[in-house]
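Structure first, then comments.
The full complex has more chains than appear here; those shown keep their coordinates.
The letters A and B name the chains in turn, as written, and every chain counts its residues from 1.
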Amino acid sequence: MPADQLVQNIESELSKVPLIDPHSHIDPLSPVSRSLDDILGYHYYTELAHSAGMGQTLLAKDADPRERVREIVRFMDRYDNTAQYAWFVDIARTFLGFDDSATKITASDADTLFDAAQKTFAQPDWEAQVIQKSRLEKIFLTNEFDDPLEWKRGLPGDERGRIEDSRTSSTTPSTASLSTAPRQTAPLNPDVYVPCLRTDTLVFQLHLPEVRRRLEAISGFHVHDAATLRMALAKVFLHFTRNGAKACAISLPPTFHPAKFDDEHVYEQMHFHDFHDLGPGVFWMIAESCRDFRLPFDLMIGVNRRVYEKGVYQGQDLFDQRTSLMHYKDVFNAFPDVTFPVSVLTSGQNQELSAFSWIFPNVLPNGHWWYSNTPPFIKKDLTERLTCVPKTKLIGYYSDAYKLEFVKPKYGMYRRILANVLADEFVRGGQMSETDAVALGTHLLRDNVREVFKV
Amino acid sequence: MPADQLVQNIESELSKVPLIDPHSHIDPLSPVSRSLDDILGYHYYTELAHSAGMGQTLLAKDADPRERVREIVRFMDRYDNTAQYAWFVDIARTFLGFDDSATKITASDADTLFDAAQKTFAQPDWEAQVIQKSRLEKIFLTNEFDDPLEWKRGLPGDERGRIEDSRTSSTTPSTASLSTAPRQTAPLNPDVYVPCLRTDTLVFQLHLPEVRRRLEAISGFHVHDAATLRMALAKVFLHFTRNGAKACAISLPPTFHPAKFDDEHVYEQMHFHDFHDLGPGVFWMIAESCRDFRLPFDLMIGVNRRVYEKGVYQGQDLFDQRTSLMHYKDVFNAFPDVTFPVSVLTSGQNQELSAFSWIFPNVLPNGHWWYSNTPPFIKKDLTERLTCVPKTKLIGYYSDAYKLEFVKPKYGMYRRILANVLADEFVRGGQMSETDAVALGTHLLRDNVREVFKV
């Protein structure tokens, strides 16, 4: 997108706004990269390189990190047209001293960049530097329901549980990259990190004895009927809100349909069907807890897991465009006091999301998720939302990052598009002054996150 | 959208074209607003204010109109990014002397605007002024099947029936706003208003004894089988075409599927199932009447009623993107002599509508409806239609207005987008002269409405 003076002015003003990033997969005890392998081990790069022909040998856990990086960079001339490549160029320029005037990163740059990263990332204040360069004020995490969150209370890190990546099965590593660098024992900047209760496991895996064991361990309740399940959930929510959690979240397949189950049905499923098919009802109970504990409930709708069975780690999930927010009609009606920030995976569903947010006070469009997080989809979806949803309800963006270095390039991409859309849709036609447009953009970038999540 | 000289020229020429508005909810006996409450009581404002946090107390029928207006205006700084807000600014400037240089309407403007409206709308020739300022030549109405339409024959108004708002249940008020100002006894400009037979009630509510009683009252036929239903429908059509009706219309849920029912099946449903589930067959019979009485049949496809159960009046309906024009394949094939102007609720269905209109001589794209009536959707849908459907089949726009004051801002928004699209897609690339582009735009704005509806 071309940037004339007006767009540059707006973008420049927006870049001064401190960020509160309402969704990420950051591990507060290992928030920044330790090597370039942490950056390029991000699934966007492994899946694009693999899709473009790279074999999976070097993607194995025990492969040499430098070799892996070399190979992923070597394949870049097959995917240097993508938005994800542009993020990497931004990272290389901002953090690794890559020459501003060079327009391309090529195979021959791999070692230089790897070495620069080794040196740069080893600085003791690297985390603080990244936070400062990204103007990051706070960032939300993704925490399993039984995460002890002891770092929020100053406990030693080796006592704490693992932050599970909700996109992974229990046998996969919990970090985005393949590296095994040790984590800190306590966050260096605890105030920056905001816990968020991720509930996929509770909704979709309660039939696994191990999950029920974990739920009993964290809550003290042996779940055997609706009442004990409700009490266990309340304990989990209490644990999270006491430790500063500001949101509950879940990702959902396109076919999912929440439903209120009566207690007898819950009993029946637990006792006669081994806790299977309880998902719709557990979802409903979690919404009840969100109401009782005043937590917004982030819904991320549309993902089918493990579609490409032999895909790279985290590069196996896709979607079916045939889905509808009508599945959530009953929930939106039944919980007027719960705020539902909703992300949809497909741009084709954006008009539904816009219309539901236009009509339901408790439904809000939330960011640009995954397969819709590239410029053409962001531009389209953002423009549609901006012209029909109250501006105080638009949660503009989140990074979804696994390492803090990605906050800056991702938000940078978003701000550039936002500045263009504000200029084209509001300022050039005389509907809004430049100042008002910047204020509107600030609502999307920051104000609404603060208001919705009470941070 | 920016407007360079070319766009301004095209828009200026298009703004001289007298309008024939082929779909509205205007009441010819109360066509203009009596107070600002009539303007801001329009569901677009109540639903946006409510969605942005306004309570429903002031939306009650007996609430003070001035207080209601103040509250809706007070919430505008939460939705001043929307297209609907821009319509209101246009109304304030055009009709209420709002300062052209002010870019925003704020809470402090509410009383000034309310008072200006009281004075302005009280002028005896207000209706004529609005018609003249909007360059409005004719406007189609939405009439219940048993509307006596006596104003078309010069009968006194207090003898006539009510014009029901087809989006409402029978217990809701028939006008868009909540005010209760008395209506005129006869239209001041009867030639401007064109009756249109709305058939939702017949298709979806024939199981209600009251509806059958009304049908018997207007037609003289006691409906008890397919033959009497056909005769009753014929009487209704005769009544409408004699009184100048130029179209038949219906709005339909995403799942609706018309079907030809044989007479035995109709008999069975009437006698053994209390007139339930006759909709698909009644639709088919209405299409037969459209053929026999040479009326175009407007289809407005995709609305689910009462999705947000506690939403504001007329702000409860939404949609499911999973719908297809394939449901209408049999109807389009069976009635080659019936013209079907089709509106779709979702922009995602616009390619289907474009392709069906490209192939079927009797299918035409009709306007930009409801949730698709904001600039980004209009621009996308219009551009798609313009490059693949014969230009003589494109019915560009309708206001869907409840009060005449909305014709100007809505058509103004449309013309601005149309001028941009004509400039970008046809003139700048050298494919068409500016004059030809204006002629193409005039087809969409006026010529095709005249030809299709024979007005």
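Methods note: a contact is a pair of C-beta atoms (placed from the backbone, for glycine too) under 8 Å apart; a residue touches a chain by one contact, two chains touch by 3 or more.
These numbers were taken from a predicted model, which means no experiment stands behind them.
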Total identical subunits in the assembly as filed, 2 in place = 3
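As a convention for this text, only the chains that are shown with their structure count from here on.
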What is the size of the turn, to the nearest 5°, that moves the C-alpha atoms of chain A onto the matching ones in chain B?
-> 120
Where the centres are mean C-alpha positions, what is the separation of chain A from chain B, in Å?
-> 41
Counting only contacts in the complex, chain A reaches chain B at residues 322-326, 329, 332-333, 336, 348-349, 351-352, 354-361, 380, 383-384, 386-393, 424-426, 428-433, 436, 440
Which chain B residues qualify as touching chain A in the complex?
-> 1-3, 47-48, 50-53, 78-84, 86, 103-104, 304, 307-311, 315-316, 318-322, 346-348, 371-372, 374-377, 416
